[in-house]
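For this view, one protein chain was removed and the others were kept in their places.
The chains carry the letters A, B and C, assigned in the order they are written, with residues numbered from 1 in each.
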Amino acid sequence: MNDALMHALDRISRVRGVRGSMFVAVDDGLVVAQLLMEGVNGKAVAALAASLARKVGGASGAIGAGRVQFAQLAAEGGTLLVAPAAHDLLVVALADPNVNVGLCRLEMVRAAETSVR
Amino acid sequence: MADDIRTISDALARDPASLLYADLSELLRRRGDVEQALRVAEQGLARHPEHADGLACLGRIRADRGELDRAREAWTRALAVAPGHVGALKGMGFTLFRAGDARGAVELLALVVQAAPSDEGARRALAMVRREAAAAPAAPAARAGAAGERPPVFLGLEGAAADILLCDDRGRVIAGGLTGADASDVSELAAAALAGVSGEAQRTAQYLGLGAWGTIVAETDRANLVLAPVTAGALLLVRRDRSVPIGLAVRVAERALGAASAWLERQGA
Amino acid sequence: MTTTVVELWTQEPLLRFVGQASARLVVVMTPAGQVLAQHGFARAVDLMGVAALGAAIMASSAALADLVGEPRYGTIFHAGQRHGIHLAALATPRGPLVALTVFGRETSIGLVGFFFEEFAAALRSAAPAQPARGPILAENFEAELGQSLASLFRR
Partner (left out) sequence: MSLVNFTTREITCKIVYYGPGRSGKTTNLQYIYSQVPNERRGRMVSLATQTDRTLFFDFLPLDLGSISGFTTKFQLYTVPGQVYYNATRKLVLQGADGVVFVADSQARQLDENIESLQNLHQNVLEQGVDIRGLPMVLQYNKQDLPRDLVLAPAELDDALNFRSLPSVPADALRGAGVFETLKAVSAEVLRKLSQGSAGREG
């Protein structure tokens, strides 16, 4: 499975502006597989992205909007993208602020499907 | 129970800073000694204002005294500290039910049962509320008034009172409103659930070296949500149907953000 | 929530860590199980039991690592149903320390681990070197000890 995960991450990382991508266990906030540019703190991205996803997911559920299928935190200095995958995993990408979110989203959803297999 | 009360009072007397006050208060409440339960809870919360178990207990005491608004306030505070707090969610479900919103109560209690499958009380309450919801006609019209009483900050924007909500970081509604699937007002619940999100987003951006955060966009099963910080502490939520493109939802959020900032500035916030 | 520190330099880093990681209980102790700082415990004597067991787990797993020729485990994590336990060793100018963190489902092992690194760094930079120590108790302490023990044994 790991090869397939790494291959999926590789495709995300090819999107211009992506600094790193990973599979994260949503309950633990721990990295399952990662592909990062130098200087990106994978542990921090995994822990914080999973925590944010849980909070946003909780809020969405509480207001009756159901499960979160894709979430994006846009900030001055970058963008954090999160998509849920099977086996309680998340696909997470950290990218530049001007990244093509549509393209990135497409690759992340594809990666999420990879994790099912 | 009398023995338990004595044991816990003794332990609390030895260590007044202990969190056991919440257990003691709950035991007193169950014994029917509501006034003393209230005193114990208030004393404990003076020391531990952010203690979710204590706040949830205070809510139950307020409800026992028939003070439903103050009960809801305590539960809202508990949910702001601990968004998934089972006791507080149960309490909120109870207030919705009492206010005639059985469907809203069903949604909440279903969350509780999901979070705490072994909670028999919650299961029974859910079953009972479900029967009521099936029997009751949809959407008590009286409840739709809640949003109407709030300041008309988003006037002129689509969904001004049903799909746009301004709340603070303590889980309190400031303006706008959000309705549930049955058109009942779920603003307070939403505000409580959103309380932790703003701080979490800020912390995430800070630790990842991303600077100030601008928006969170979430595509969910039933809606597109846009969240944005207004001023320090205030958070805006805009909900749009899944069929509305994300880009458009973000535009609406930007306009709402402008309206909210201007209004907050006029209020001197 | 109650926080108490035996050595003051631990306080600021501890409070910060508790807030960041949303920890329920934290104990900072020596490898022998002596408590330097704690957060979240209501009774000092319960705390001592937890510290003794935490120090023992750390010591025994270090000995186990030595036996199987592994580098010593820096961190041990126990994933429970309702609570997780994070147990880690850290070196400071004050000497080696052990920190035990108990956390609930409102946070995660990833967050605790991430913020623990900051906590460890803050403790390292705040820790004083070992000071020399003069006499502590008065010379005539024995009468008081006798009374204390007599009351302890209800004699």
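The rule we apply is simple: contacts are C-beta pairs under 8 Å (C-beta built on N, C-alpha and C of every residue); 3 or more make two chains touch, one makes a residue touch a chain.
Model, not experiment: these values are computed from the prediction.
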Inset, instruction - Could you list, sorted by label, every displayed chain in contact with the chain left out? - result: C
Inset, instruction - Looking beyond the chains shown, say which of C:2, C:30 or C:75 touches the absent one. - result: C:30
Legend entry - Residue ranges of chain C at the interface with the undisplayed chain: 4, 6-8, 30-36, 43-46, 48-49, 52-53, 56, 59-60, 63, 67, 94-95, 130-139, 141-142, 144-146, 148-149, 151-155
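Simple rule for what comes next: only the chains that are shown with their structure count from here on.
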Inset, instruction - Quick one: label the inter-chain contact graph as line, ring, star, complete or other. - result: complete
Legend entry - Selected pair, greater C-beta contact count between B-C and A-B: A-B
Legend entry - Inter-centroid spacing, chain C versus chain B (mean Cα positions, whole Å): 36
Legend entry - Intercentroid distance (Cα basis), chain B paired with chain A, Å: 28
Legend entry - Junction residues of chain B, two or more chains touched: 83-84, 203, 207
Inset, instruction - Mind pulling the residue numbers of chain A that touch at least two other chains? - result: 44, 48, 51
Legend entry - Parts of chain C lying in touch with chain B, wherever the complex brings them together: 1-2, 20, 42-43, 105-106, 114
Inset, instruction - Going by the contact rule at the top, pick out the chain B residues touching chain A in the complex. - result: 83-84, 107, 111, 178, 180-181, 186, 189-190, 192-194, 196-197, 200-201, 203-205, 207-223, 225, 227, 239
Inset, instruction - Spell out the part of chain B that touches chain C in their complex, as residue ranges. - result: 11, 15, 17-20, 48, 51, 82-84, 203, 207
